[in-house]
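If you scroll down you'll find the structure; I have some questions about it.
Below is a slice of the complex: some chains, not all, each in place.
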């Protein structure tokens, strides 16, 4: 076989493998889309569930998911970005820095169910928040914190050293330098990573199972100490606990579709943002 | 004035960064607090029993070994599956695909990373497990391999994304140098670029493994959850994450079973911690270059 | 928790937490009750019987739904915390033993089923079928059904190590409908709803007695041998809105909902 | 008679370390006010390291330390009481790779004055014009002050960086191979500019280019493997060096 034929063959093989993954994912999305779309209607999106989810809509679950995700953002974003700024711009080689990094690695490796256990122990029971938006959001926030820190730090590191040096050499203080010449260029990247983390938070069942999610709660929460319904948990119960399998199957697909749309929406925003800013900023 | 403001900001930043340490300590504290009484009664060695029979009218046994082997089996299988797909996918996207293909493939793969694991588990139960059963002529499709395939599916985007970054960051100069010596693209990719990106690719695989070990919902739905020690991919296995997720809700708080579940959590944490630690170490070496 | 708070507002809150088996039944009750009592809000949360009982002990729920009886360990914890769990049987759940419709076996005795589940019988040949391995499906060890089945059918012996523990009843039905040689147990309601996806076996209480098919009637008159009660636990005798709700559940209307949800009314 | 120049910077027994690696060995030197001092020497000999000591830019590299003393106008710049921020204002720096901020030309110049509290619009405008003229860039960019600085050519960018440094009115300007990435025309332009600036500023310039050193500087310091081998009038160093090493280097016998 000539080198050229061999090259062609192997490239086609690699292409085949890649598109196999694409097709599997495509099939998965397509399947859920096709089976979910007939269920989607205005009333499905805006009504309360009836007959324990076999009829009616998923409005409280959508709202609950949005609350939980927003809560997670409010806690995790500032904390994560501040941590990243510290690690990237301020930290020296000291023991504190090493310990923080070790902690972040550890956090990144904590399985989501363990976060659930932790949230139950700390927020629900110890702090006495009960199963509540506050407890659930905090648990999710802690879960996505390492993602936000790591990706924000990468975005900060991508800002050329020359800009910092130039600013410092002009007599700017550290914070002036970071604030005017590092953050503005790192922000898109920081948000990108964060939003990817948030997408993950929106789809997780395990951490909210024990800390916030209600299966049936026919009203919207009034305070952060209320429980909420949430899409992933709703889907989980429909898929596993409902006797009327035939009847809830369309509801399952509908819920899965809405959940995917929400997650994909977050991810797409992130991807578009990143592409947009990558094109715009050039050093 | 500036120095004063800088100091305040510095304090805030240090404080924020330190919360991670605090959280980790809290996690260990809370897991430990619930788990510790187990050491006195029924005793730490009970965890190394070969069976996991948490509910019994005779004798409850809380051996973690079958759960650990279950997790290890599924993780290994998933890793073996995700490596070719993840690495070849990354090579394709970074080196072979045309510009337009790239701009479609990359976001698509990234979207896959965001599909909730309940959805993937649901898909596995309804679609994948019958396929596995038929292909391999099994009596049931709920096996380790089914779980591994789903987990590989979930981890592949991580592997592709991170490996692709690693391949991308191989200096273009190597590529040019190789081509200028009369190497074709295939030779350049596999003899120069992939070796140069190898540490990053290994790190990507380790990160993927981390995700695989920690994933809960998908395995819960499709591996059959029989707590037995086996290394047969077509057997049903019970993983550590699935055990916690499934049993935590019904268990009597403060019981031995409850404590044992927290031990499962601790072991899980230790396992993922080491995998991530190795990944970081490899990544660091890579960045030194 | 909502309990005790918001007393000033006119809305009364009831929280229900516990067994995943019962969440949809409980939410059906809640839904109908709330339609009639606009001044009452009821939330229903799963998580498991253990979670529910723990919540009752922590004072974070008004009603705990449980598919098993409270355990001694939990009872002693309750005493410690000054809580007196009050048990109310609300309905019954018949457990149907199901196989794939292609399986020619139609009935088994409780003893035979027990031997299958403890791993003494591994081939369908052992119970008069073809020489095919038996795939054993069970609910999770955490489920009340698991324990109940162990106690009622398996003479309290341990499950076979080969038994596959499914996270849900739907998963069992799904698998049975796909695996020709599998056996499983599911709540009567699930079995009925599954239609011809699975076949419910007749159960003989002992080798001599006739096989009884699971049905609402046979569970209610206790001729069908594998059935268990489903409970509410409250802290002491309920009062106020909770009491009214419990009464509603036990009323004819409440019991009609039980039937509709696939469970068996408590006489 | 020859006027003895005032000493601006005095370097005494300076050693410098990157972690365990010593990069400078016992340097003693005095840098005259309002003159151009060139630092030459083979790659890796420590020129940049030395230069970056004067505005304590090495502080931002982890694991560095030094011994010895550097005083500017008699004040120890490494004293714990020294305000680093103020020091860097007094000691401007131009880097090898031009590094304008990805902002408008105008904003690049006003950045320094603004962070030092200057808010007056018309005053800022004056500074912009003044600095750009000082860096011989005004004519070329006058009518596009609000365009992005990244759109300028390499040579223009480098002059913008010089203008940016001038805008905070430093006393000393450090230049680390300011022309090495530039074409001959831009290089000539920068050299011309240095000739202008030396009237008002103390300039220290690192260069690889011997001709450049001899063209622009008054004094030249030759470094070799972290040590100062020879320091003196540029003319003398290039025509009649005292040390054999210096001569070998200048005549290109080694690099």
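Chains here go by letter, A, B, C and D, matching the order in which they are written, and residues are numbered from 1 within each.
To be clear about the criterion, a contact is a pair of C-beta atoms (placed from the backbone, for glycine too) under 8 Å apart; a residue touches a chain by one contact, two chains touch by 3 or more.
Quick caveat: nothing in here was measured; it's all calculated off a predicted structure.
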Chain-type multiplicities in the full complex (formula in displayed labels): A x1, B x1, C x1, D x2
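By our rule, only the chains that are shown with their structure count from here on.
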Distance-wise, how many Å sit between the C-alpha centres of subunit A and subunit D, to the nearest whole number? 48
Quick check: how many Å separate the C-alpha centres of subunit A and subunit C? 35
Inter-chain centre distance, subunit C versus subunit D - centres from mean C-alpha coordinates, in Å: 82
Provide the list of subunit C residues touching at least two other chains, using ranges where the numbers run on. 20, 46-47, 51, 167, 171
In subunit B, residues with contacts to at least two other chains: 2-3, 125, 221, 248-249
In their shared complex, subunit D is touched by residues of subunit A numbered 92-93, 160, 162-173, 176, 180-181, 185, 281-283
Of subunit B, residues touching subunit A in the complex: 2-3, 5-6, 9-10, 12-14, 16-21, 23-24, 26-27, 30-31, 33-34, 84-85, 88-89, 91-93, 96-97, 105, 107-120, 122-123, 125, 127, 153, 156, 160, 184-187, 210, 213-217, 221, 241, 244-245, 248-249, 262, 265, 268-269, 272-273, 275-277, 280
Per the contact definition, I'd like the list of subunit A residues that touch subunit C in the complex. 50-53, 125, 130-131, 209-210, 213-219, 226-227, 237, 239-246
